[in-house]
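Omission of a single protein chain aside, the complex is shown with its protein chains in their original locations.
Think of it as A and B in the order they're written, each chain with its own count starting at 1.
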Amino acid sequence: MHVLRRFAVLALLALGANGARAAVLAEDRADLMYHRYQGGGITVDGPSVLVRKKFGESLAATANYYIDNITSASIDVVVSGASRYAERREQKSLALEYLRGKTTYSASYTNSKENDYRADTYSLSVSQDMFGDLTTVSFGYAQGLDKIGSSVDPTFADEIERRNYRLGVTQVLTRDLLASFNFETVTEQGYLQNPYRFMRFLNAGGTYSRGPEIFPRTRTSNAGSLMLKYYLPWRAAVQGQYRFYTDTWGINAHTGSLEYTHPLWNRWVFSGSYRYYTQTGATFWSDLFPRDGYQNFMARDKENSPLATHTIGIGASYEFPVEWAGSWLQKGSANLRVNHMMVDYSRFRDLRDFPPGTATPGTEPLYALDANFLTFYVSFFF
Amino acid sequence: MRKPLLILGAAALLAVTACAPIEPWVKPYEREHLADPIMSIGGDPVSSSYLDHVFEVREGARGATGGAGGGCGCS
Partner (left out) sequence: MITTTKALRTLLVAAFLAAPALAVAPAGPAPKFQLVSMAGKPVNLDQFKGQVVMLNFWASWCGPCRAEMPILEKLHAKYKPMGFTMIGVNVEPDSAEAAKWLKATPVTFPILFDTKSEVSKLYSVQSMPSTVIIDRKGNLRWLHRGYKPGDENEYLNQIRALVRE
């Protein structure tokens, strides 16, 4: 950890050393978004507002306010015997960027609050353009502290300390081809499980009983991704991405996605995408343990189980005329993106009709989740 | 072991950023396609961060979703 820190500092300085010519900060903008997720008995929707302003040519600030309005009667809620609940999560963030020569320094703070969870994250990053602006290298570090409670047990209180280390290299390969490589390591320590979930085990009577999940208190993950984006001669773009993920819980995941973007009729841009995700479960995961206290760590939450996700999406953007605003508005667009996600769990069983004490556990149907989520937003560029 | 590696790494980084023995093979005046908004990576910040968030909540994996760069390369 010490070596990494020292190297990061020297890398930061090295990147700032080649300040020969200037790059530019992105333009001022305001985005108003409505997001909605619906599936598996859960509905989450709400607004997201983003405002970005430059101060001179070297400094910019971005503020974002995001809300999740949650109503949940998910499989986890139903199976635990709880009633449908409603909750609200509020997230605020502020980011600052400073441009010097070809180097951009960024710092941000994000705070997320809901009635049983509070998260504070600080992040720093440096990004440098080099090789005649063909290459962009960036380093990032983030630190987070989550404070966890439980609405079921008021005496419960725990924390998570998290650190993220990121490295990114974007390279212009030809006039029509871009490549981007990203690597991220996340280390966490603390209460890394969900207080509302449980595991189950086979009891002497041949039925099942519930017990508390026991998770490790540390987790380190490494993920690396490669993205390629190609400009097609008839003015369209195709993007492919692959990510490999592995962590100390034994979860290995592969993500592959393809997206096609096609402008039409002067003001419209349409897009279509497909994403495939697959993960092995955590080594300490099981839908049904042979007995109580079977091993040191036992988990049954579906998010850490072996699963595969297919997501298809379509999007449409319309750049509306801005002459009415005079010189105050440079550009404006209305955007809609709709996604359909299908999650297949290969080991996680649907216990909604099979409460504890039911005979022949382990033969219940496997659970599958279908969800739709959309974003609709209007962007103004000043 | 760590110290020489550190020095080598920093020197390589400095060499790479300070000298330019390799000439950029896409000239600034050839970046028309890369400057096209359809070739931007990452997309609009509000929607891309939301998409990452949805997947991170439902899946076990996290990280390495970002990217910056490309574009017009203008000053």
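Note that contacts are C-beta pairs under 8 Å (C-beta built on N, C-alpha and C of every residue); 3 or more make two chains touch, one makes a residue touch a chain.
Not measured: the values here are computed from a predicted model.
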Could you tell which one of A:P47, A:G101 or A:G224 touches the chain left off the display?
A:G101
Those residues of subunit A that touch the unshown chain are 6, 10, 13-14, 16-22, 24, 27, 57, 101, 132
List the subunit B residues touching the unshown chain?
3, 6-7, 10, 14, 18, 27-32, 35-36, 72-75
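Definition applied: only the chains that are shown with their structure count from here on.
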Can you check the complex and tell me which residues of subunit A touch subunit B?
3, 6-7, 10-11, 14-15, 17-18, 21-24, 31, 33, 35, 37, 48, 50, 62, 64, 127-136, 138, 164, 166, 168, 170-172, 174-176, 178, 180, 182-186, 221, 223-225, 227, 229, 231, 235-237, 239, 243, 245, 247, 251, 253, 255, 261, 263, 269, 277, 279, 282, 303-304, 307, 309, 311, 335, 337, 339, 341, 343, 369, 371, 373, 375, 377, 379
Provide the residue numbers of subunit B that touch subunit A in the complex, in ascending order.
2, 6, 9-10, 13-14, 16-18, 20, 22-28, 30-34, 36-39, 41, 44-47, 50-51, 54-55, 57-70, 73-75
